[in-house]
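Okay, so here's the structure we're looking at.
Missing here is one protein chain; the remaining ones are kept as they sit in the complex.
Chain naming follows the written order as A and B, and within any one chain the residues start at number 1.
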Amino acid sequence: MASTAQSANTALPKGVSPLRAGTGTSFLWRRLHSLTGIVPVGLFLLEHLISNAEILNGANAYNGQVKFLTGLPFRLWLEIFGIFLPLLYHAAYGVYIWWRGENNVIDYALKGNWFYTLQRYTGVLVFAYVAFHLWTMRFTGIHLTEHYDASVWKVQTELAHPLMIAVYAVGMLAACWHFGYGLFLFAAKWGIVTGEKAQKRAQVLGIALGLLLTLLGLVTIYSFVTRPAQEKNPLWEQPVQEQSQLMAPAATVR
Amino acid sequence: MAKTPRIIIVGGGLAGLSAAIKVAEAGGSVDLFSVVPVKRSHSVCAQGGINSAKNLKGEGDSTWAHFDDTVYGGDFLANQVPVKQMCEMGPSIIDLLDRMGVPFNRTQEGLLDFRRFGGTLFNRTAFAGATTGQQLLYALDEQVRRFESEGKVRKFEYWEFLSSVIDSKGTCRGICAMDLRTMEVLTFPADAVLIATGGIGAIFGKSTNSVVCTGSAQSALYQQGAVYANAEMIQVHPTAIPGEDKVRLMSESARGEGGRVWVPKNPKETRAGKDVPEGERMYFLEEWYPKYGNLVPRDIATRAIHKVVHTLGLGVQGLPMVYLDLSHIDAATLDKKLGGILEIYEKFVGEDPRKVPMKIFPGMHYTMGGLWVDNDQQTNIPGLYAIGECDYSIHGANRLGANSLLSCIYAGFIAGPHSMKYAAGLGADPEDLQASFDAEKKRQLELNNHLIENQGTENPFQLWREMGETMSKNVTVTRYNDNIRETEAKLVELLERYKKVNLSDRSMWSNQSFMFTRQLYNMLQLARAVAMGARLRDESRGSHYKPDFPERDDANFLKTSMARFAGAAEGPRFDWEPVDVSLIKPRPRRYDSK
Partner (left out) sequence: MANKTVQFKIKRQDGPNSQPYWDEFEIPYRLGLNVISLFMEVALNPVTREGKQTTPVNYDSNCLEEVCGSCAMLINGKARMACSALVDNLEQPIQIEPFSKFPVVRDLQVDRSVLFENLKAVQAWVPIDGTYDLGSGPRVLPQVQEQAYRLSQCMSCSCCMEACPQFNESTGFVGAATIAQARLFNMHPTGKVLKEERLAALMGDGGIQECGYAQNCVEVCPKEIPLTKSISDVGGQVMKKAVLDFFRV
């Protein structure tokens, strides 16, 4: 049919595709991501912060807590399935989410959008920080499973440089914020808190919790840094009696 | 098995969509054309509500009372049989809309709530918040989307109807339409064509109508031989908010709650309204109509405002505007009673009507006139139907508030099934059918090419502005034959200048000014019919008011005016058809009694 059109070069680009109704698995993966952020990763963060705060009760108390944790039964399996794998999944899928979002906080400098953006950047930050922290505290240096009584010493050595204190403080803030706000996101997305006012409250609560945990963390760091330097326990250079029973790698303090 | 009837529906407002649903439901296959996505049709603008005599308020309302109000309100110019049918169908239409999920306002028992509108004593108007039209349109749109996903409706959105295809026997067999993006012109065959293209506001420049209400489709059909009836019957709303881009409705409740209408006595006044001292204000409604004051009926208010502006030259700052003042009422009371509508003013004018007087002016609102149809909504061209605001039936010389939405749906519900019946009885195709399609397409392509290549100096938007100004000034509220003649001459002049129209955009991809220029021609031709009809009707009836002929003249003008197109230069030719008044005898319509 003849027409007045110049149809060449005028096909519309496809644009964002419509909903793929009822197909695919991203729902499962995305919700799993959300869930792992709370259980177990978030719970573990809580436990970890509280355990660390044992330092406020003195070096012996802290070392004792490490001993208790490293002594838990099935510790390795707990670590792998309760922490490492979920953490890795949460981190990896999180990066994928971050990569696919189109940050527009410059144009829409709105509160929720800032928090959305922060959630992405804190996530990446925490990921880097945790990797570093694991490396220095869990996989290298004195093995605390074998030498729980060197725990305080190890932490203090790690925090010897002011730069390191800064790194830890920032990591702490990022992790706690990410968790606190993530808790709100969880409640909102899973339809636990749905009302408009209720959500405002939940958001404030989430952030408050994050900040509170940060405070706890900072006090803990402060406590480590200001406490007189701990001896590296002389025991560790000679074979300890129980040592043979503690064969598996371990750690919790990171 | 007989083949599935194919029905083309042009326009996806309330009328078009309700017809589409009926056809799809009856097993027909629908091609639905619209210049905008149907969900964005002008019907979304209706705020007030939809009438039906459900009689849920214990008032003894009846469909007969509704029928009587409608006919009386229309000053007996409407053929009565379809009006009666519509009123009888009203309650079931509301029920259906309710079942489709329209969030109508409710009583505490969970039943439909009704409110009172002008022109009746009954609470007969169902409403959904302040956006009833939007809610109705969405409900129908959703049903059509359902049929679309079942393959029973094909949508052609961003397609503009250019003309119908009429075969050698004079029967409408399809349409010629243009893709607004690719600018491709194609013809589409159908067993019947339903036109549901809405209002003609753009002919008056600025109106309360939406941008696409140009009446271009109606005009094209009129130029192809369809009769355009009661063209002169144009409803003007007294209190509209003049804007740079359009005029927007300001609810009458503003006057109801104590709003005062005034202008500065000094035509050269430059101070802002609120700074003009009391003594220098002219409260003309209160002065001229001491008994009713600001609460005179709509048409009187409208005429008074026109007089102040056009005859006395007292418009605010020399512009066609008067003040509607609420600022003497305390803000808390205003918020309680008028909150929603004050927000509209604030949003679009940017001024707080609690503090400063609002600027308002009557605005063209609705056309009672339209394509002539019989009681089955069929035009004088077989196979071509007209439904909704674009048809002339139901409202006579004046439309009652909240009756239009009902008439649109009613018309769709009549024309849909009837067109299916018609399609089933359609005889064999004439041998030269294809030639009719080819010829129509050729004609349209030639028009396009001519327009694209035309060299001249006239800006189409300027021509449009001038048409709107003369039509609004002379062919709306108060009509004098001399002025109308002036307008008719002006329209001829504009058509002449149109020949020298110059497109600054000659591209053939989504060229809106090109389409607008095409529509402009049709608007000009239709405007001539409106103007001439107004000149010929030497009486006052409903919204048509001539100070030189202040009385209704049933002896000479209880007749439908029928405009037929006599040619591009000649314009319209009129004849008159008697009105069916078989059910209710005409009686005087007095605005001070009811």
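The working rule: a residue touches a chain if its C-beta (ideal position, glycine included) is under 8 Å from a C-beta of that chain, and two chains touch if they have at least 3 such contacts.
Note that this is a predicted model, so its numbers are computed, not measured.
**Student:** Determine which one of B:22, B:281 or B:589 touches the chain that has been left out.
**Tutor:** Answer from the full complex: B:22 touches the omitted chain.
**Student:** Please give every residue of chain B in contact with the chain that is not shown.
**Tutor:** 21-22, 25, 36-37, 39-42, 44-45, 92, 95-96, 98-101, 103-112, 128-129, 131, 134-135, 138-139, 142-143, 145-146, 148-149, 181, 210-212, 243-246, 248, 344, 347-350, 413, 459, 461-462, 465, 504-505, 507, 509-513
**Student:** Which residue numbers on chain A touch the omitted chain?
**Tutor:** Residue positions of chain A that touch the missing chain: 9-27, 30-31, 97, 99-104, 106-108, 110-113, 115-117, 119, 185, 188-196, 199.
Methods note: only the chains that are shown with their structure count from here on.
**Student:** Between chain A and chain B, what distance separates the C-alpha centroids? Give it in angstrom.
**Tutor:** From the centre of chain A to the centre of chain B is 63 Å.
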